[in-house]
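Only a single protein chain was left out; the remaining protein chains are all shown in position.
Chains here go by letter, A and B, matching the order in which they are written, and residues are numbered from 1 within each.
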Amino acid sequence: MDMGAHVLLLILLSSLLPGVAIFFLREEQFVLRTALNLGGALLKFLLIIGLLVGVYRDGKTYSLSVNLLPGIDLVLAADALSLLFATLSAVLWLVTTIYAIGYLEDSPNRSRFFGFFSLCVSATVGIAFSGNLITLLIFYEILTLATWPLVVHRGTPESFRAGRIYLAYTLIGGAVLLGAVVWLTLLAGSEPFVVGGYLQDLAADHGTALMVIFAMLMAGFGVKAALLPLHSWLPRAMVAPAPVSALLHAVAVVKAGAFGIVRVLNDVYGVELAADLGVALPLLLLAVLTIIYGSVRAVFADDLKQRLAFSTVSQVSYIILGAALAGPIGAVGGLVHLVHQGIMKITLFFCAGNFAETLGIHRVDEMRGVGRRMPWTMTAFTLAALGMIGIPPLAGFISKWYLGLGALEADMAWVTGVLVVSSLLNALYFLPPILRGWFSRREGPWPDERHGGRWLETHWMLLLPTVTVAAMALGMGLLASLAISPLYWVTFIVEFEYGYDHIWSAIFEWETP
Amino acid sequence: MATDPVNLQIYLACGALLFVMGVHALVVRRHLLLKILAINIMGSGIFMVLLGVAAGGEGGVDPVPHALVITGIVVALSATAVALVLMLRVKAATGLARLPRSGPED
Partner (left out) sequence: MPSTAFMADVILAPWLVIVPLVGALLAGLWPATARWWGLLTALATLVLALLLALQVHGQGPVVLALGGWSPPLGIALVADGLASLMVLMTAGVGLAISLYALGYLGGTARGRWFWMLWLWLWAAMNALYLSGDVFNLYVTLELVVLASVALVALAGGAAPLAAAMRYLLVSLLGSMAYLMGVVLLYGAYGTLDLQGLGAQVTLSAAPMMAAVLMTVGLLVKSALFPLHVWLPPAHGSAPAPVSAALSALVVKVSFYLILRLWLMVFPELTLPGLDLLMGGLAAAAVLWGGVMALRVSRLKQVVAYSTVAQVGYLFLLFPLLWAAPGGWQAVVFFAVAHGVAKAAVFLAAGTLQQAAGHDRLAELGAVMRGRLKTSFALGIAGASLVGLPLTGGFIAKWLLVQSALEAHLWGWAVVVLGGGLLAGAYVFRLLGPAFEPGPGDRGRPLPAIMEWVPLSLALLTIALGFAGTPALALLARTLVGGGG
């Protein structure tokens, strides 16, 4: 066990231990709780950056394993893909923590909230660093356990109902997943994730079993990724407080599902085997259906958070679409969207939270004239929403560009058509709030105005994170070619994954014949 | 002193009969004293079978079953004593020496 392995453990503990400590703080111990929260978040961020540098420079995979059962280990490993997800979680955790401190000021049960919040992040980072399928399953289930208290946090009958539905979906998904993982372990043993998968030798004898297991795995992960028939918990879970919707339903939970699907496709089955078994295409079709369905539902949702939730349903499937295209360029598009969508969606949720907290705005038609009253928030909202639609040079454009190229590379030009339709639908549901916010005039008072705001339009702890993530969304698009951008890192992953010297050579190969 | 196999069969059959009668009474009777007696009758049936088994062995009487019966009687006696005390307590608490019908919530 080398330094890197210890760092992995530290990264997990940096949110787990503060989380446990926070539970036992009294409500009024604000300073200590904030110190623990921010200290843990900062430490985790720095540690992950350290690992990132290590992995990039030495091209090395750090790992740490603990025995669970004969032949079965709990493995933590840091490869390029895990670091992508871990970095995203760590950065957004830091930002969301600040936001949540401001958002929950003076509300009851804050210690409990931040305790479970930290547990969720530990579970998410655990998912990112899972080195084999069993470890992934373990952290995936812990995430279920740790998110439920946040969904029911408000304690209203409505939130309990949402919590029950959430549990019903995720526990059943977890049971299906467990069955699939046990079965796969019986067939293939508990192998570590490996580029290109480890099941090729089994395909001849156990083809059907592998197909059934694949379907079960997709169902298990699809629940959290809100794939089509399994999506309906997500809009209901929007009863949770805004930081929860933001971090968990834009980043942690849905991304955990999408990340699991990417892992299975790339590092358990391998894209070639998935294509040979004929399981990639149905997944692709499901992703396409989800993209269209989510967008259509979003158009008809009046509640702002509902609209964002259906938008999430749609956008997360871009990631799955990218993976299911089974080619390097599509993979870049999907993976980079994992990051871009996270940043843009969290911006939108922060904005929705700001509108609700400051002015009591919950519905799209209440947004008239909000641009004058809250210009900063509205600017952030506009940037992120335009990015979602895919306007260049914002982050969402990069994702869609690569997805489109990937579809052409895979000889599925019709998928670009889907992307265009989906973008039009995105415009259809994102432009009305933007237009109303900037160009309509407000008549009468706001529904529930709370912050007077002499200097700032709302509490600074709400505004600062919002502006920060909006700036990141902008920067990721503008500066996509720099070495610190997600795009750069994703191409690094994909080059490694597909064995290309340079991602552009893949495009070149596709263009020449 | 080999025992007549017919005699042996009678012992075994009577033992089995007592056992079954005991089970029947335990289930059917409501008064606790009768239930406790029923268990004792089951016990007697078992001991009778055991004695029959002891007598049936080749090369004389097997001593082990006798030891078992004595131990068994001691155990049955203790169990009966506990059961009787408990019955009296139930009677004192509820006024009836029988069990109330039970539902899922007590």
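A few points about this structure:
To be clear about the criterion, contacts are C-beta pairs under 8 Å (C-beta built on N, C-alpha and C of every residue); 3 or more make two chains touch, one makes a residue touch a chain.
The model shown is predicted, which means the values in this text are computed figures rather than measured ones.
Note on the chain not shown: across the whole complex it touches A, B. The residue touching the chain not shown here, chosen from A:G40, A:G102, A:G131 or A:P149, is A:P149. In the complete complex, the hidden chain is touched by one of A:L178, A:L202, A:A215 or A:M461, namely A:L178. Of the residues in chain A, those that touch the hidden partner chain are 23-24, 66-70, 108-109, 137-139, 141-142, 144-145, 148-149, 152-156, 160, 163, 167, 171-172, 175-176, 178-179, 182-183, 185-186.
For chain B, the list of residues touching the undisplayed chain reads 19, 22-23, 26, 32, 35-36, 39, 42-43, 45-46, 49-50, 52-53, 56-57, 62, 64-65, 68, 71-72, 75, 78-79, 82-83, 86-87, 89-90, 93-94, 99-100, 102, 104-106.
As a convention for this text, only the chains that are shown with their structure count from here on.
The centroid of the Cα atoms in chain A and the matching centroid in chain B are 68 Å apart.
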